[in-house]
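Every protein chain of the complex appears in place save one, which is left out.
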Amino acid sequence: MPTNLPQPSQSQAHRSQDHRAQAQRSQDHRAQAQRQGPAQSKTLAKAPTEIPNVAAFGSGAPIKPGPGFNDYPMDSQAVFRLALEAMSKPAQAIPFDFGALFKTAPPLPRAVAALALTLADHLTPVWLSPSFAATENFMVFHTSAPIVRDPEKAALVLAASQSELPPLSLLSQGDPRYPDRSATIVLAGVLDDPSPGLSLLASGPGLAEEIIFEGHGLTEAFVDQWALNRASYPLGLDVILAGNASLAGLPRSLALKPKDGRA
Amino acid sequence: MPSTEPVLERKRLMRALALGREDRLIELMGQLGDLPPFEYLRKPQKGLVMVKARADAHNAPFNLGEALATRCSLSVNGNVGHAYVLGDEPTKCLAAALADALAQDPDYRPAIEQIALALEMDLARERAAKLEKIQKTKVEFFTLVRGEDAD
Partner (left out) sequence: MYVAVKGGQKAISEAHKLLDETRRGDPSVPELSLEQIKSQLSLSVDRVQAEGSLYAPNLAALAVKQAKGDLVEAIFLLRAARASLKRFGYSEPVETAAMRPERRVSATFKDIPGGQILGPTFDYTHRLLKRSLMDHDHGLETYGSGTPSFYPQASEPKGYDQTEPPAGKPTSQAIGRATSRAASRQNGEGIRNFVQGPSPNPTDEEAPSVSPQAPPRAGELIGAATFLEREGMLESVESQSDERESFDITRQPLEVPLGRSGRLQSLARADEGFLLALAYSSQRGFGSVHPFVAELRLGPVEVEFMAPEIGLAITIGEIEVTECQTANQFKGGGGKPPMFTRGYGLTFGHNERKALSMAIVDRALRSRELGEAIKGPAQNEEFVLYHGDNVEASGFVSHIKLPHYVDFQAELSMLREMRQKFDQDRETPEDQK
């Protein structure tokens, strides 16, 4: 770098010592993603308490989207591997330290941001649920993804909670020749829901036998919709549940039913 | 619009920076003296731009092939600067993004405009020199009239 050009300022905000230390150990991300047991995380990724200065396009105010991944190639590889694992080993919370990927908290929950940065590009129409609408700036800057107003046009649906998730039947179901072209949903606000919620039984490809999936925040209404989704296999959508420090995958082939009561 | 400056001028500035030579751009930026510190929003990152062209030069677009490009975004004194340049050019891209950010600062704008003009002049000179050489190969074909056609 020529000496007459200024160097980046050293005063980037760091939330805590731990974050900075972890940002430098990018090797650990990959190791953690592949370990079967609980991740050895020094700090749990916290929900962002402060949203960086973002303004919607067109407002005239200067946009300053916050930074994305600390190390885009490595981090996106790790997150992709994690998502793959979550979909291959369904209905199980796979732990991951999302906090280590972001020096500065993104405007979306870290797991959601991590998936969006990994999976979306200029050809991925993205739909943002109302609570995420203000993050359009961040999304466009980092992914160039077209943000769509109509959920049925989206390939990637980012939903802040079940109440903000559009009816599954409304979303893109794929095409008989290319069933994989259906929408993928990233659903936050479920895995870490402290309320006991529904207890579900999960079975299907990827599971040697039926397992109990503590439904966390999943509602009966969702489970009913899920049954219809599964019935339209090979069409239908897939869901990734995004927690604070874990992901769980619900591929369309997965059967979910309440543990007690109705079949 | 992210910038409050007129759209046309920003376009022209970014073009001059992108088409300018890296060493010249660094030299000119160096003449600005000490610059304020900047903060990366995105470090210079390599990627591809799929180049589109038009069939029959004016018809339906088609995808010709991808070109390597570098992009960078940063902020200086609250102004956000962006740059996209063809090639693997992290230094040039950084300099261009800095110039774009500084151009939004009233203190620096006149100097940045001068840089853009200097780069445009360089480009015009280079192109003119090249054209002079090329024009020497301009040809005037003339058709021959055969004996029996001449009358």
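Read from first to last, the chains carry the letters A and B; within each, the first residue is number 1.
Note that in this section a residue touches a chain if its C-beta (ideal position, glycine included) is under 8 Å from a C-beta of that chain, and two chains touch if they have at least 3 such contacts.
None of these values were measured; they are calculated from a predicted model.
One chain is not displayed; in the complete assembly it touches the shown chains A, B.
Remark: the omitted chain is touched by one listed residue; of B:M29, B:A69 or B:L119 this is B:A69. In the full complex, chain A contacts the hidden chain through residues 57, 63, 65, 121-123, 140-141, 144.
By the touch definition given at the top, chain B reaches the unshown chain through residues 1-2, 7, 10-11, 14-15, 18-19, 45-69, 71, 73, 82, 84-88, 127-132, 134-146, 149.
The rule is simple: only the chains that are shown with their structure count from here on.
Inter-chain centre distance (chain A to chain B, centres taken as mean C-alpha positions): 38 Å. Contact residues of chain B toward chain A in the complex are 1-4, 26, 29-30, 34-42, 45, 73-75, 78-80, 91, 94-95, 98. Residue ranges of chain A in contact with chain B, taken from their complex: 1-2, 4-9, 11-12, 57-58, 60, 62-68, 72, 141-142.
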